[in-house]
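Not every chain is included here, but those present sit where they belong.
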């Protein structure tokens, strides 16, 4: 029983697969480490199959269940809707929830198309005028090392940014016999590596630099186009069954870009980098300093301070576990690293705090829309001989 | 509401500082990721100060509080006592709890002296005959990379062990102006770096190798003997107040050793390794393979397979996040690393499972006693010109 | 006095700056570690300034000097011409030397334009019919870790290549006050980072994979367009003098590509990556294995063997100093690393061996031409909105 005297924030979460487990842990855990102004209740879990959602609710710690997400919009005992479904459903659910006056946390990518994302951003803007908040779930922003990177850039420690290189490397379908998944179907996922993981590095590099991409030149590749159907449903791994399905998304996306502050950039997202499991690598070179990060060593940020004398200059391996580092003071003593799920907990902390303060949290749906526009430009460039394709601005 | 149909395991935890926070998180979290045979209740939190324990209970998620640990021993609604107090109280509490028929989880080091540890191990043995279980909290055994190391050695992948080198390096009192703490007082802590962190690497190396130390040659050092008193209580950090206190424990402990399987070993534990925050480093060389681990990169185990041809042999950087790795399948997809607190969650899993199965969990109080004997031999060797000092065996 | 009974190979070297020093060391050193079939004589050093070339000859170990490269072509006591001048002179010198019946070693990039490179490749082909050999100096091929990478790919250990990512990162002009150099003038250098260092990673990735790039999409950037003139001549560093000059080459080149075996690729070459000194980074992912290399740790190759079981798979840090590793047996025991200049020594070994055997050494001028065509396609793509630009094939 934590902070019993705080107002409650009653949450309904839609979806209970990988992301649902991560979000549930965050809702459960945040109040035990951070002094939250509102106390989250894990009120309702929504899933289509009654038996499976009931089992998930028991496992994940939710008090009640629904099988139709529309029903939670009508419930007065729900303050916030947390959307953890595949991308093809984001727009419909999130817009309806906002219109029903519920705060919304929506997993990334915001939508499967720019048009959907625009509608969502417009709905979010309208809702915000009524005090209804929305946020898109680019959780990696809240990894302490990434948050520190943002602080260093914002403080001018890198000077003018000249180079951004970012890779998101996985290998979970490098084996051609890995079975189909909704993540490999364009109808459901919108795109492949591009939207699933490329979206993260687009958001992260824009967030850390405080700049936006202005254009891209791209290529997409699908290495394996036919895969066995899965023996049973499962989003990330699974056992092959009978028959095959067609992969309709990219296995890999590569693109060059330019940022509005003058930097040039190189991006790569792939599920075929054998031996790399979840390697989010970001390196930024400025006129005064440089940064490097790899999620395979997530508690570390490498920082080169160009102001150091040549003889003692070198990339500093900062173990981002000091009390003064972002989010870290709430956890353990220095040197006791955090894990993947802590980013979700920090997301809850920032979202709840913004709601309580009556402020718009970041990243907003407008931020999610802008990432969507980058993804769209990547697809259009790739379809047009890699020709340089400007990112559409806000209208 | 998780696994509602399982029998409950009602826990009382004594102490609510750093270790209490870690244990609480583990008790709360384990049932949401693992299919536990018993459902832990965070029933009672014990602390001496009524206001502080109440606040802690709210923060950490405990249902009730007590201010005298003896009272929980008489409560029928408590099944297990979790001892998170300084070492000088372990023996009294743990023995009383066992005699009251409560299972006991006791933080490490088991006790502040061999005599106390012997009494505890005897009490544990007696209790076990009545189905009452006990475990000492060497949690680092449950870091997946460490558990994998144990598996590799047990499978013979290292052959005969020839070298063990282990260091536990911190720097939290490297600054002479860092204030006093109970951890710097021999009366409360038993010893300094030796028992606090050296105990971990003694346990880990014995656990991984499946062997025991047979003797040591040691030296101890206290670099800073007078420190400011703290402005307020706090175990690991704090602000200096007025006056000074005397450090009565070692700042650093170094010792050589021999294992019963023929390996030679080098150990070091220090709180003065500037720049090293929680660097638990273990390297083991065998006739067939080698291992290296550093907690600063806790999701990685380095393994050299001597069976590989020379031309393609090299230490393999195993990212220990595959579904087949110990404990990992319950968490996230490959590449999504775990953090410090997961070891505590795994400890709860193993403890609860053992209790449900009616088995004795490991590490036992006898294991804790054996570590205590190593620490004792280190102190005696250091006091006797570093002379070789055998580890006393079981009587 | 080495291998006195071997026929001599009398070398004339043109140019004596950075590359001249590296080549001289190689000519001097190779016969002392390798059993060469011909004994190199450092016969003639050519430089325009009589005093400076005499001083350089003394320092670098050359027996005689000339101030006009044309004169060495007429000397019967010269067997091989080693061209270490800026790129704008390569074609004229190399073609004339080949026509004079001298073997030629020519520094990279082969030329400053495709047309020049074509003429050179044609001259080389004509000369080869008369037993006159030629080689272009992509020395990094002969770093043992790179040579091992090639062996692993050739042996099928990577399977089908899917991803190539290559970066050559330097920072020697990241400071806008660094002075002008011939390397920043298009007339002399042909291009900037693209030809100077990008050429290396184009050659290396094609060499390691045994495949060729078929097309690119590119962007070029010049961050600093006006720089102080140098106080004195110097190619790589220097002190600023009065006045400024205009940088007419790229500071950074980024491009995407496709290889003829189906891989997609990302390339980057820059002199503005603050903190990176000579970071040649190559990572290759195949269906069966992956490789990673960074010249900042040049004696190491990282190899992921996809055939390893998941639980013990990981990038192997191969210290490429075993007797069975390429070139290494001639040097020191295992673990005693080599340096930058060893690649040049290995180049001499391979060149001299090919000449003695009457074989054409690699990389040939045709290989150099093909790299030139890639560089040319990069420039054309960058000038045409990054549009996809095929690499012209051989005619």
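Every chain is named by a letter (A, B and C) in the order it is written, and numbering of its residues begins at 1.
As a working rule, contacts are C-beta pairs under 8 Å (C-beta built on N, C-alpha and C of every residue); 3 or more make two chains touch, one makes a residue touch a chain.
The model shown is predicted, which means the values in this text are computed figures rather than measured ones.
Displayed in place are 3 chains, all sharing one sequence; the entire complex defined by the structure file totals 4 copies.
Criterion: only the chains that are shown with their structure count from here on.
Chain nearest the geometric middle of the protein is A, using mean C-alpha positions. Homomeric contact subunit A/subunit C is classed as same-residue, with over half of its interface positions used by both copies. Mean C-alpha positions place subunit B and subunit C at a centre distance of 54 Å. The centroid of the Cα atoms in subunit A and the matching centroid in subunit B are 35 Å apart. Per-chain CA centroids place subunit A at a distance of 42 Å from subunit C. Those residues of subunit B in touch with two or more other chains are numbered 319, 323. Contact residues on subunit B toward subunit A in their complex (touch as defined above): 1-4, 18, 21-22, 24-25, 28-29, 32-33, 57-63, 170, 172, 236-237, 276-279, 295-300, 319, 321, 323, 332-342.
Contact residues of subunit C toward subunit B in the complex are 148, 152, 157, 301-303, 305, 308, 310-319, 322-325. By the touch criterion given at the top, residues 162-163, 165, 167, 171, 174, 176, 217-219, 221, 223, 252, 254-256, 258, 262, 264-266, 268, 270, 272-276, 283, 285-290, 304, 306, 313-315, 385-388 of subunit C touch subunit A in their complex.
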